[in-house]
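All protein chains but one are shown in place.
Take a look at chain A:
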Amino acid sequence: MLVHLQGPWNPLLGRLTLQQIPYENPILLGTFIFAAILGVIVLGATTRYGKWGYVWREWLTTVDHKKIGVMYCLVGLVMLFRGFIDALMIRTQQAIAIGPNSPGALGAVHGYLTPFHVGQIYTAHGLIMVVFAATPLLVGIMNIIVPLQIGARDMAYPYLNALGLWLTTAGGALVMLSLFVGNFAHGGWYGFVPYFELPYSPGVGVDYWMWAFQLSVLGTTMGSINLIATIVKMRAPGMTWMRMPIFTWASLSTNLIALTSFPVLMVALGLLGMDRYLGTHFYTAGMGGNLMLYNDLFWIWGHPEVYFLILPAFGMMSEIIPTFSEKTLFGYATMVIASFAIGGVSWGVWLHHFFTMAAAPNVNSFYSITTMLVGIPTGVKVFNWIFTMYRGRVRYELPMLWALLALFLLLVGGMTGMMNAFASNDYMWHNGLFVVAHFHMMVLLIAASVFGAVEYWFPKVFGFKLEQKWGKWFFWFMVLGTGWVFVPMFFLGMAGMTRRLDYIPYTQWAPYLHITLVGMAFYVVAVLFFVAHLYVSLRDREKNRVGADAWGTSRNLEWMTHSPVPAYNFAFIPHVNARDEWAWRKENGIAELHAGDYEDIHMPKNTGIPLFLGLLSMGLAFALVWRIWWLALLCLVLMVALIIIRSFDRDTDTTIPAREVERVERAARDGSSGSVPPAGVLGDAVIATSTVRSGSGGIGGNTTSPRPSWAPRNR
């Protein structure tokens, strides 16, 4: 052992003992039973219907950017549900445990959760919502849409793409595992030092938090490299920078932020790991350590991360609003500049996360002003969206409703954000519920955009629209819940109520806390409507089949190919003639998908190695959490071995023959004309032959002829 640890340790199981399984806690026991039943049903059904081969071939080993994107979204959705349950528990606890006479149950003095348990819940809630729900959902949607929007056949690095997915999933799985084996960190999602050092957090919770976080950081960094390379290098011919769809611009900006900021977090967490495992003193109070260092490093990542989340959301709004206003986006160039301005400013504002850490007034002034600067490009974006609707024909379909909700949330969140940036205000309510309510406005804006984007692009990915009736119920109950939870929370902020309380000493605050509980009830109903929405949509999918251009007024390249998109995306790589290419083609009457002389398409081949690397990294993290050194070493050796094996594998690509392309294209065309629906979802499996190809050419879409006959000639 390298550091002194409280509690037992043995070479075989490390710190893991039977007492670490919280079977005596009825809440966790219930959760476990629920999870176990769900697991048995899913695995049982897969076996019963003989789908293991399908799951393995089409999903687990896939490198197809669309399927990887769908899996990212599924991971995000599951974690979103978990994060929501955490939120429900925090709000119920705070609604019960008010004042010294409030009742207590299940071993808690007040309420039904002990401080230790509440701590784990809000830590998990924060980490999950930011890192394992919002991030995978956004990365998933970028994964699906960006290559389609730029007319590419896959990402620049399909293998890296799969690896990013499985590392992120491994991190999420680790957070889930901590429910049933050991415990989770209990001091806030961003980790306080020295509170997260061994003397104050002696258990394994912080280790779980740290390694789960590290895995997701690794996954997201890989994803950002991939998306940047894809956008820079793989745009279809003719797509100049200023013809790029606005969502792609947002993705580029956001991934530049990710690539430059995530490594900082890796270092920050790495140093904390050295403190906890090797006994160094980077962040301790004594022995030369400095806790301020952690705050700086963490928020140098943490604030750009906020914009990493919000820029794709802005991009989604910028796609949805023009489509449903039946009009071009107002101020395209301004939007691009604003996206990059937000990205640029994001590196210079991190100190506003600790205005109260005794920086000199000139330092606080600087960061107060830079923070306010963010308001300028954001304000411009808001006005541009409004002027996009101006002189348009606004259709209130579900994606548009979500985008408009996001717009209103941005107005509230933006205003309160400007109030937070005003440092003298922040002195009064830093770490308070005003800040909490503010950033929930912002993340709900992200959530609203994501729901809108899913409604919007769902038909593209799966070939049928989601139904509207239950979706609208879901939407309106989300609106109700948001109002009832967060308006009182702003008042609690004015009350000076701080974050992370498991017991509320002041009974005057009770009415507000009880109103938020009503809001939570609305949210619960909303979740039920969401399930109904999904169920009805899947049941009635044949009724809602759509062709390539699902909404009729969409504008970008992704609407040019079939819905669902074939594995190779585009039978021919399109030549781009204008900004909003698809709208341009429709106006000029060349929207017809041509049947032509199909050619062989060169695509990456499936591989199981990313999945195994993900599993092994999870094993490694688990072993490190419990300090089972032999297991950690084993996993590490196997990972290195797999990476070496993979690097000698020359058989990584495959060719889809022209006749196969022709078959798929014909089926899709016939399907979209109404007679025969295309079989399966998301790109019917194509029969591919594996060949080792030498020389250049690849998924970027080098078809054999440099100038396809179908490309429009007069530009």
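What we mean here is this: contacts are C-beta pairs under 8 Å (C-beta built on N, C-alpha and C of every residue); 3 or more make two chains touch, one makes a residue touch a chain; residues count from 1.
In this section, contacts and distances are computed from a predicted model.
Undergrad: There's a gap in the complex where one chain should be. From "Ubiquinol oxidase subunit II", "Deoxyribose-phosphate aldolase", "Citrate lyase acyl carrier protein" or "ABC transporter permease", what does UniProt name that chain?
TA: According to UniProt, the chain not displayed is called "Ubiquinol oxidase subunit II".
Undergrad: Can you say which of A:Tyr503, A:Trp551, A:Trp582 or A:Phe622 touches the chain missing from this structure?
TA: Residue touching the chain left out of view: A:Tyr503.
Undergrad: Of the residues listed, A:Thr17, A:Thr92, A:Thr334 or A:Asn577, which one is in contact with the missing chain?
TA: Going through A:Thr17, A:Thr92, A:Thr334 or A:Asn577 one by one, A:Thr334 is the residue touching the chain not shown.
Undergrad: In the complete assembly, which of A:Leu74, A:Val181 or A:Leu291 touches the absent chain?
TA: Candidates A:Leu74, A:Val181 or A:Leu291; residue touching the omitted chain: A:Leu291.
Undergrad: What does the interface between chain A and the hidden chain look like in terms of residue numbers?
TA: Interface residues of chain A facing the absent chain: 6-7, 107-109, 114-116, 119, 183, 186-188, 192, 194-195, 198-203, 284-287, 291-292, 325-332, 334, 354, 356-358, 360-361, 364-365, 368-369, 372-373, 375-380, 382-384, 386-396, 404, 407-408, 411, 414-415, 418-419, 421-425, 427-432, 491, 493-496, 498-506, 508-509.
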